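One structure, pasted below without further comment.
Only one protein chain is missing; all other protein chains are in place.
After this line comes subunit A, so read on.
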Amino acid sequence: MKAFRLALVACVVASPASAYRIYVTNEKANTITVIDSDTLTVTQTVKAGRRPRGVRVSPDGKLLYVCASDEDGIQVFDTATMKLLRTLESGPDPEQFAMNAAGDLLYIANEDNAQVTVLDVVKNQVVANVPVGVEPEGMALSPDGSVLVNTSETTNMAHFIDAKTFRRIDNVLVDKRPRYAVFTPDGSRLWVSSEVGGTVSVISAKNREIVKKIRFDAPGLTPEEVQPVGMRMTRDGKTVFVALGPANRVAVVDAETFEIRKYILVGQRVWHLALTPDERYLFTANGNSNDVTVIDVAALKAIKSIPAGAAPLGVASSPN
């Protein structure tokens, strides 16, 4: 198995592989579950730091970054060996983070400390600390890399920050407990999910006004069950997937009309989502059923449930 995987990684340079690796952080098991997107099976379970949450893969696919929230650090794994290489100075209680296109800067939300830490991963040096609202969580970088956004859960704002000077440009009040932020591929709009408010706010990046508030009146669900958290957008900017938490569903939203095309039933308490780069599959981390649901994106159907560790929270796909 291991030899096979190494061979696979080796031939990535030569020809694009169709199999991706999906990394799932298990918040209460302190492990990372590795899933092969071809076989849709677990290939490996790796020990991580305490309370692993936010997760991302470097643009070249070689490094895996994982927030070890209770260890106040971001762990860096070699994706070829899944060995821990080092732990970065993330500032206290890192939860989610964004990465620049070059992959050398991380923008980290320090949940317990009302700040965003900007970290040079090569030098393992803090470049800036930006004060934000209470319980910062969601982090997004505009596609051109010029604007950084953080959402603060208790302050209920999306903070727009200049990514060069690290000064705040604007603060946009959204509905209660904003969890996740994502820019449209053209950078014109920012989508922010509000867990307790039960909505997703679509904000114009230009004038920072809320263009639309999306509500989720799923049949058979009480409004209290709808708690939007993780989101993923297709590369063409046309479709957004929104994880609805204890509603155990992923909403498929048309990003142009804001209509909800479908609700897909997944595992219990769905937190975060990951699309494979070929956009064939969407993976969902289900915190209460301790599994991952695989959604066939073309068919918009859940096709498989894969067991993970205790309390899966974050999920990321390898880029290659």
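Keep this in mind: contacts are C-beta pairs under 8 Å (C-beta built on N, C-alpha and C of every residue); 3 or more make two chains touch, one makes a residue touch a chain; residues count from 1.
The rule we apply is simple: contacts and distances are computed from a predicted model.
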Hidden chain of the complex, named as in its UniProt record, picked from "ABC-type multidrug transport system, ATPase component", "ABC transporter substrate-binding protein", "Fatty acid desaturase" or "Sulfhydrogenase subunit delta": "ABC transporter substrate-binding protein"
Of A:Pro59, A:Gly187, A:Pro246 or A:Pro277, the one touching the omitted chain in the full complex: A:Pro246
Sole residue of A:Ala19, A:Val196 or A:Ile260 that reaches the chain not shown, by the stated touch rule: A:Val196
Among A:Asp36, A:Asp72 or A:Glu135, the residue in touch with the chain that has been omitted: A:Glu135
Selected residue (touches chain absent from view) among A:Gln75, A:Thr117, A:Ser142 or A:Asn156: A:Asn156
Where the missing chain touches subunit A, by residue: 111-112, 114, 131, 133-135, 152-157, 159, 167-168, 171, 173, 176-177, 195-198, 222-224, 227, 246
